[in-house]
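Just passing along the structure, written as structure tokens.
One protein chain omitted, others in place.
Chain IDs A, B, C and D follow the sequence of writing; residue 1 opens each chain.
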Amino acid sequence: MLLLMLLLMPTLAHAQDQTQNQPQDQSDDAAIELLEALDVSSYADKGAAIEAIVTSDDSRAREWLQELLDGRLQRTDDGRFVVVLENRGRDWPVADALTGEALGEISRRNLERIGINNALRNQLRSAIAVVDLYSPDLERRRASAERLLGEVDADLAEPLVSVIEGEEDDQVRERLVQALAIHRIELGELDALSQLEGSLHPRVRVALNRAASGDDPVLADAARSALAGIEQQLKINRGLETLYFGLSLGSVLVLAAIGLAITFGVMGVINMAHGELIMLGAYTTWAMQQLLPGQPGLALILSIPAGFLVAALAGIAIERGVIQFLKGRPLETLLATFGVSLILQQLVRTVISPLNRTVVSPEWMSGSLHINDALSLTLNRMFVLGFALVVFAGLMLIMRRTRLGLEVRAVTQNRAMARSMGIRATRVDIMTFALGSGVAGLAGVALSQLTNVGPNLGQNYIIDSFMVVVFGGVGNLWGTLVAGLSLGVINQVLEPWAGAVLAKIIVLVFIILFIQKRPRGLFPQKGRAAEG
Amino acid sequence: MSFLGSLSERDRVFDFLMPAQSPVDVRHGPILYLEDVTVSFDGFKAINDLNLTIDDGELRCIIGPNGAGKTTMMDIITGKTRPDTGKVWFGSRHNLLAMNEPEIASLGIGRKFQKPTVFEALSVFENLELAMAADKRILPTLTARMVEPVRERIEEVLETIGLTELRHRPAGILSHGQKQWLEIGMLLMQRPRLLLVDEPVAGMTEQEMERTAELLTGLAGKQSVVVVEHDMGFVRSIARKVTVLHQGSVLAEGSMDQVSNDPRVVEVYLGAPDEEA
Amino acid sequence: QEEEDPIKVGILHSLTGTMAISESTLKDTVEMLIEQQNEAGGLLGRELEAVVVDPASNWPLFAERARELLAQEEVDVIFGNWTSVSRKAVLPVVEELNGLLFYPVQYEGEESSENVFYTGAAPNQQAIPAVNYLHEQVGVERWVLAGTDYVYPRTTNRILEAYLQEEFGVAEEDIMVNYTPFGHSDWQNIVAEIGRFGSEGKKTAVVSTINGDANVPFYRELANQGIDAADIPVVAFSVGEQELSGIDTAPLVGHLAAWNYFMSVDTDANYDFIDAWIEYTGDEESVTNDPMEAHYIGFNMWAEAVRKAGTTDVDAVKDAIIGVTVPNLTGGYAAMMPNHHITKPVLIGEVQDNGQFDVVWQTPSTVAGDAWSDFLPGSRDLISDWRAPMRCGNFNVETGSCGGSTAAEEAEAALAE
Amino acid sequence: MLTIDKLNQFYGESHTLWDLDLEVPAGQCTCVMGRNGVGKTTLMKAIMGEEPVSGGNIRYADDVELTRRRVEDRSRLGIGYVPQGRQIFPLLTVEENLRTGLAARSDGLRGIPPRIYELFPVLEEMKHRRGGDLSGGQQQQLAIGRALVIEPRLLILDEPGEGIQPNIVTLIGEVIRRLIAEDGLTVLLVEQKLPFARKYADRFVIMDRGRPVARGDIGELSDGLIKEHLTV
């Protein structure tokens, strides 16, 4: 590193100039030599070759480093260096590594990748980070500053001071200051400590920990007290994090269960195929992404109505094909829909594949929302949480504000009488079942962002779904919401100290005991009516 | 010594083999005694400071507007509903509030529900069999046999309630009135000390009403009977003492003539006298 | 007359239920191999015929189906099973009815049956080399051993714990062990925990024995919480190309897997195999993986042994197969060892964004599978050798006697006679 | 209003209604009487379509053949039904119970007609209580109110006074008369209580074992007929 950084400085400035001024006309021979040096089997030699590229003043250096990092820099059988543009299938489109000229498709048999390992990956990243420190692109500078935290050494420290001075972006500057401070603490400079106080970044904590157990008693003491403050902060953040984890797990449970809260809770159909309806929603998302390659976000958004529709249609088919014949025999719906669920599962295995399908997360759902250095909220789960609440609110509206809500309850409570009152029971059945199934489809769309999309998807959620609906109190949508969220939170609170398996067992035992206390769930139907 | 003595009494059954009930103590008069009973549902007071005493062997009619709390009162006596406050005693020994439904039932309190409830999947005959006074613990029930006296008793009751022909049909297919009769029959099989009868003649013809009246008056004396009914003709034909409930407490009490002339009763319940048939 | 009868090859892989996801491909693989063999003229001049049954991911049903294959269908050999529990269920049946079972999946070891041939990796052919790599090449000092809560991960992790402590002197607080239920889908807490565990200054790696379906949400969570392979690499023992084909791999680049075969291996034998496979399935996207290679090797070994013995008779094949050497798909050879395990190279691969692995390291030579781990106190002294005259799957070198398996007993009895 | 012709009904193998003929003249109250279990309720259910019939015709309002209509359409044709045993929706509130009647109205009305609450003030008081929590008599009032919400042309009442306090029974009788007089409503009533029937019905039909055995103006209902058909 040492040597590298030292040599780097002039080059960097140079490279900056060059990209601005002229395209490139350096001799390709030199470039080929540089790349050729990469194409060796020893990783140590590769490391040296990377260094050589960094210190070369070739303007394409950064691109090469990036391509190498991405594994796209490859060599053809006839010794030409190319960049792979797309690496799926047996034939891949490539471009010339030196000129960028497209070379058409080449069979992957005839390509050889210039492999790197994690050590080289780290080296490449650091090198790119240092280069990017001077980049005009703010995003690159930010990433670079982030990367350098804890990586600053003596050689970088000096130029860093001037970089900090010249930096306009607060965020970048703050990070660089911290990065420098960590370095200075390592050197035993007490006054750097104040720049780190209150920072929750793990690298900072590592540095402070090291200082706290260092030889300098004054510094150690100061580091310890800084750490104490940080620990306090961390605790609070961990609490918030656990809560978030719990709510997000809960929202998954709610989503999975909420359709069942309609078909089972309100209509009284023990729909064992509910999980498979969820699965259909997830597969719809997959299919949508197949139809719109390269646009995972759009596909996902379109999947929301599509998933609803597909599952709702499947629901209608189930209702018309099976459930309508089982009026007044609710327990038997268990039997028939179990059969349906077997058929649907196998159908997916036969028609699509027994293997899982890839569903891609769109850019805007990947990664996390950075609250502070100790607390980030994963975006995909945040979307799912929000989605669950929206779906819940929508359902609530339908059940409360539309005639359908009233009619479906009337029909389930006394079918004959409801019909005598002029309620078209058959239509109500179809619409309600379609609604519940459609919501299951929505759950599937959301779950495709969290878990496997495969034939077993449904089975993994069916038991939990029934558990949530019953725990909340059958027939009560609010109950389902509260039950799902609270089971999620309980689970996540228990998990850190009990472990995942035991936490699950404890939650189940808790449900059993809770039902003893409240034999009709969280929000029971009270009064004469419920006792029948 | 006395323990040994007790062992030698071969005709005596051990305590733990005896049905777990002690005789009802009615030496002090009333067989049923409700004091200051209040119950409310979500803030609505269905029973409000109710006081009521039923004497042993008495036949009491209870009337009152819809929603006055008559059925709720029976729920309290039979342990179905727990009052918020108050005391309910059976005889002077049994605090009914400390017992659950089967315990209360085995003390000898029988009930006919307002909405006839019978075991729909069981035959009429079996409905009566289950209702019969017997040792209702597990093992005796498991090993119980259909003996001749029992069968005769059931046949007798079937005769009384007019369902002899339908005795092997499932109770679920009975008409409304037939179910009413079946429930009365079940009550008869139970031979309780105290019968609580909620609207026994709803849906019956005049002549059936007369039969029911005879039946109930015949029981009175040996057993205590509490009847809730809205049919004034029927009430008049059996009533000795009538209690009028209104908004959860006693509005009036006395003979039929007394209460039916009470202007408050007329206002809230009976309506203008010329309307009464 | 009898010579005209086809040779029956039983295939005992779940086509339905939770394991279909992994096993159904193996059924297709064996069918493809049979087809190829028949095109090449069959075996001993006889056709091969596949007998496929579906044990439906149900363990007792595995035993029942195995019994059906052997007793009713009278197959000459069985290729089958994935999970250890299914193998354990089938084991007494194949021993009792003297069948042949080729088991193609990496497993926890601690077993050696006269009738079973383990063509997947034993722990010393996968787990141990992988941690060696991490320790020596990557400089890992802290270890997270994360697994699904069942016997294979538990055993593997036990072995690894002992190994790490004994060989590398890793302190207890530098090892974090975590188990999750099958199909676990909520990894938030655990991943956060791993993140914290790994950001205390020492280079940390996760050794994952997480099973099948739980992996997708696990890797997704890793990516979303920003745990990067360069910071905390995850080396998996149960994630292959097939599992990756259901995951969006872009965020996973750089995570590792240890296997004895990768689809990306650059040999002609492998390319031919892949082409044949794609042709057979008719799906351009279909991938190959390690257990498929294990069946490829197992099938060829069996065929070779049958040729050698000149018969499909189980006892003859059993004797003939020890020492048989066939090419594997990674450019070397696999030999059947006397303990019924085979020799395998160990490869470490990094995940690429195209769902493939790039081999970053491999053992200089092949490693022979070890039925009994050297790092478990109970099995340290055991060896297995199914050649005459020892014919024992669990010979205790300390006591000098053969342990209790029935087969061994019978062998002893036979010798005494 | 309603003409029934040769109606037969079976429960499984038991023949309940035998070749039943019945005429319900428009704008009048016809009272069906008979001992327990003779098939009165079954007849009402057959008219509503709740029990399938095997043969016979039910003609409604001169031209509509009811047996060919679905149950839900019968109420939409203007038939209100107060079944025996109340059959309220126990878990719906009183108001929701009443609102179920709106489905059958053709005018798309969205609120409960105020008249219902005027008739049965207790229903307004208990508007937000669950139907199943009401006392028996309150439920009965609710059942009648609910049938009135659809503004029927033909109202079928199966023992409507059952369990209701005397002054309200009187009130119900008055209401029936008023609706007949003011709206031209037709009422088909099942009633066992002679005083009520005598007071509010125009015509009577006595049933025995699934057949009508006597009929006429209510004034013709003699003690002899009662003795013959209504006592056991």
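Rule of thumb we're sticking to: a residue touches a chain if its C-beta (ideal position, glycine included) is under 8 Å from a C-beta of that chain, and two chains touch if they have at least 3 such contacts.
What we mean here is this: contacts and distances are computed from a predicted model.
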**OP:** Given the choices "Succinate dehydrogenase cytochrome b556 subunit", "HypC/HybG/HupF family hydrogenase formation chaperone", "Urea ABC transporter permease subunit UrtC" or "Phosphoribosylformylglycinamidine synthase subunit PurS", state the protein name listed in UniProt for the chain not shown.
**Re:** "Urea ABC transporter permease subunit UrtC"
Original post:
Given the contact definition stated above, which residue among B:Q114, B:S175 or B:Q190 touches the chain not shown here?
Top reply: B:Q190
Original post:
Among C:D54, C:D174 or C:D385, which one is in touch with the chain left out?
Top reply: C:D54
Subject >> Hidden-chain contact residue, picked from the options B:K45, B:K80 or B:R236 >> reply: B:K80
Subject >> Touching residues (missing chain, whole complex) on chain A >> reply: 270, 272, 321-322, 325-326, 329, 331-332, 334-336, 338-343, 345-347, 350, 459, 463, 466-467, 470-471, 474, 501, 504-505, 508-509, 511-513, 515-517, 519-521, 531-532
**OP:** Spell out, residue by residue, where the missing chain touches chain C.
**Re:** 15-16, 52-56, 58-61, 63-65, 67-68, 71-72, 83-85, 88-89, 91-93, 96, 110-112, 149-151, 154-155, 158, 179, 181-182, 376-379, 382, 393-394, 396, 399, 401, 403-406, 409
Original post:
Touching the missing chain, which residues of chain B?
Top reply: 78, 80, 100-102, 105-106, 110-111, 113, 117-123, 126, 129-131, 136-138, 141-144, 168-170, 186, 190
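The criterion applied here is as follows: only the chains that are shown with their structure count from here on.
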Original post:
Which one of the chains is closest to the middle, using the mean of its C-alpha atoms?
Top reply: A
**OP:** Averaging each chain's C-alpha atoms to get its centre, pick out the one most distant from chain B.
**Re:** C
Subject >> Intercentroid distance (Cα basis), chain D paired with chain A, Å >> reply: 62
Original post:
Which residue numbers or ranges of chain A touch two or more of the other chains?
Top reply: 527
**OP:** Quick one: which residues in chain C touch 2 or more of the other chains?
**Re:** none
**OP:** Provide the residue numbers of chain A that touch chain C in the complex, in ascending order.
**Re:** 70-71, 87-90, 109, 112-113, 115, 117-119, 121-122, 125, 202-203, 205-206, 209-210, 241-242, 245, 248-249, 252, 345-346, 349, 354-361, 366-368, 376, 378-381, 450-456, 459-460, 491-492, 495-496, 499-501, 504
Original post:
Considering the complex alone, what residue numbers of chain D touch chain B?
Top reply: 11, 33, 35-37, 41, 84-85, 122, 129, 133-138, 140-141, 159, 162-171, 192-196, 199, 226, 230-232
Original post:
Which bits of chain D are touching chain A when the two form their complex?
Top reply: 48-50, 70-76, 81, 83, 87-92, 96, 99-101, 103-104, 130-133, 146, 150
